[in-house]
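Here's the structure, in structure tokens; my notes come after.
A protein chain is absent from this complex, but the other protein chains hold their places.
The block that comes next holds chain A.
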Amino acid sequence: MSSPLYERYLRTLKRKQWLIGLARLSVLAAFLFLWELAARLKWIDPMLTSKPSLLWSSFREMATKGSLLHHTWISTQETLAGIVVSMALGTAIAVLFWWSTFASKVLEPYIVVLNALPKVALGPIFYIWLGDRYSVYGMAVAISVIVTIIMVESGFKEISKTKLKLMESFGATKLQMLRMVLLPASVPHFIATLKVNVGLTLVGVVMGEFLSSKAGLGYLIIYGGQVFQMNLVMVSITMLALLSVILYGLVNLLGRYARKKYHHET
């Protein structure tokens, strides 16, 4: 049973949330409207900027006749694979560092250097080693795996020593500590890492496609730029934005589910 005052508080809260959502949509609508208007009234050159109505029609055309969806699908696949591989590899390496202080001490400076190194510089190497298709995966993983290691490792370090001492007092093995404490305690860190990874992996994928690929949204963008087709560029960028929104939303859902399952309060 809640008091009328509390009900009123909830109603105002809800109204505020609605208002924020509405304002967000209005910003997008205003932006598209101004863009269209400016292009039609020749305030800006539509050759250089394209315009929303044109984007929509080229989207429909490219989606039905062209291969836009195919390219989007390629990039999606690359991104998903990149995320999964960097999460798995990064977590595995972080676990190794926790398991063996020696390994962690030995490899620490290399991680620092690799983290600071601009991964784009590795592009040609990946191209030569992995070819035009797999170099994209290489770039995606290269960009996100180091950050994954660092974030997951720092999550492990935050877990209190005495929690592990408690496990030790029951005679727990390292594997049991990992399974029963480190991994479940790190759920919030995994979610945070995943969020960062979505963004980074997309950067890696697009970068990889820029450099070498013959398919994907990054390739379309570069190609569109070369043949001076602003429509193609803009539509591809929009698809990229959509892709990141969807992935981000999925991670959020997953995060909410995992938090609930593991009782981690937000």
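One rule holds in what follows: contacts are C-beta pairs under 8 Å (C-beta built on N, C-alpha and C of every residue); 3 or more make two chains touch, one makes a residue touch a chain; residues count from 1.
Here is the rule we go by: contacts and distances are computed from a predicted model.
The complex includes a chain that is not drawn, and of the options "Serine/threonine-protein kinase RsbT", "ABC transporter ATP-binding protein", "Transketolase" or "Oxidoreductase" the UniProt name matching it is "ABC transporter ATP-binding protein".
Looking at A:Pro4, A:Pro118 or A:Gly171, the residue that reaches the missing chain in the full complex is A:Gly171.
When the full complex is taken into account, the listed residue touching the unshown chain is A:Val187, out of A:Ala63, A:Ala81, A:Ile150 or A:Val187. Residues of chain A that touch the chain left out of view are 160, 162-163, 165-172, 176, 180-181, 184-185, 187, 261-265.
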